[in-house]
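For this depiction, one protein chain was excluded, whereas all remaining protein chains were kept in their positions.
After this line comes chain A, so read on.
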Amino acid sequence: MSDTPDENTYFLPDPDGAVPSPEGYFGPFGGKFIPEALVAAVDEVAAEYEKAKTDPAFAAELNDLMVNYAGRPSALTEVRRFAEHAGGARVFLKREDLNHTGSHKINNVLGQTLLTKRMGKTRVIAETGAGQHGVATATACALFGLDCTIYMGEIDTRRQALNVARMRMLGAEVVSVTSGSRTLKDAINEAFRDWVANVDRTHYLFGTVAGPHPFPALVRDFHRVIGVEARRQLLERTGRLPDAAVACVGGGSNAMGLFHAFLPDTSVRLVGCEPAGHGVDTGEHAATLTAGEPGILHGSRSYVLQDDEGQITEPYSISAGLDYPGVGPEHSFLKDTGRAEYRAVTDDAAMQALRLLSGTEGIIPAIESAHALAGALEIGRDLGPEGLVLVNLSGRGDKDMDTAARYFGLYDEGDAK
């Protein structure tokens, strides 16, 4: 079915509800693999969300925040000069980078923060990779007067130092995680450890469409607005649906937000771009759907990067936000059912796309989103001049300027530390 919601509605939970099952399964993926100590808390989140879904007061409050705080609807921008490099296909960007805090993450954060208030909890914890989810969470906590602790891998605190400063400016405590690979996976481990110990007053504001049920469905629902808006905007502007809807996939929240409204439109290819790092065949990548196998990580069954005895292997990507060995279970379901396709984009291809969009359109994308742009260039060339490609520009690239400056040698000699 397709949505024809009121144009001024921004809380758009899945109206179909075929997946997940009541137990949280998308086909064989999903579920709830959590310690007993967290069962009551996770069940409480699920119950509160079910109540909120049908509560007009919840929708009204979230709507107000989406419009007057986050700045929705986000723009849809046609990028003509960029598209000259995409085989002449028309390319439109869904501008989630223009939301308050600079990425799509605010959609989910505002929704879950309202749930936190409804549950009477006074403290929020979250993981972050690139810092986009951490900044959005710290922002909402400042707005609602909640205590906030953000877990971030030590490697990521270094490569995303600007976002660490932003979170601290907003009043959050940022904990640098030194265990394991010291990236997003380990930040999530540490957040779970905190949650088990402090669950009475704490909500774990999970940042992507992974984790135990109900998070994959709940986070998807708060991001569904991306695809619903983009679909409507594109129809108004071009009179037709895109040939392909393209998004980057780490955990997969911005991709699921874009894809979901197009699921019934079988003519629309849904393309997820995973980080190939130095190349999938080098072993230094985070292309979970391309190279992983089903397993359990962070509370659900999905594709994961693991060895033959179920140990999770260390991922690599130049993008901190995609540097994760797991992926949301609904993506695994869409891969196996064939409804979505996933391709791997190298560091180099993403960085070239980042520079291209900056130089042709005056839009500096996040390195995460640049993976989708690189994919769109390839898809556009396949489609040719008749093609129409929709890309989710999930975040802006300010946070990545140090990485990009080093990559392209943009610092004057002696400036780079």
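Methods note: a residue touches a chain if its C-beta (ideal position, glycine included) is under 8 Å from a C-beta of that chain, and two chains touch if they have at least 3 such contacts; residues count from 1.
Following the convention adopted for this analysis, contacts and distances are computed from a predicted model.
Of "ATP-binding cassette domain-containing protein", "protein-glutamate O-methyltransferase", "Tryptophan synthase alpha chain" or "Dihydroorotase, multifunctional complex type", only "Tryptophan synthase alpha chain" is the UniProt protein name of the chain excluded from the display.
For the chain missing from the display, the contacting residue among A:P15, A:P28, A:P264 or A:G310 is A:G310, taking the whole complex into account. Check A:T139, A:N189, A:Q233 or A:T290 against the missing chain and you find that the one touching it is A:N189.
Checked against the full complex, the one of A:V67, A:M169, A:A197 or A:M401 touching the unshown chain is A:A197.
Where chain A meets the chain that is not shown, the touching residues are 23, 31-37, 39-41, 179-180, 185, 189, 192-193, 196-200, 295-299, 304, 306, 308-313.
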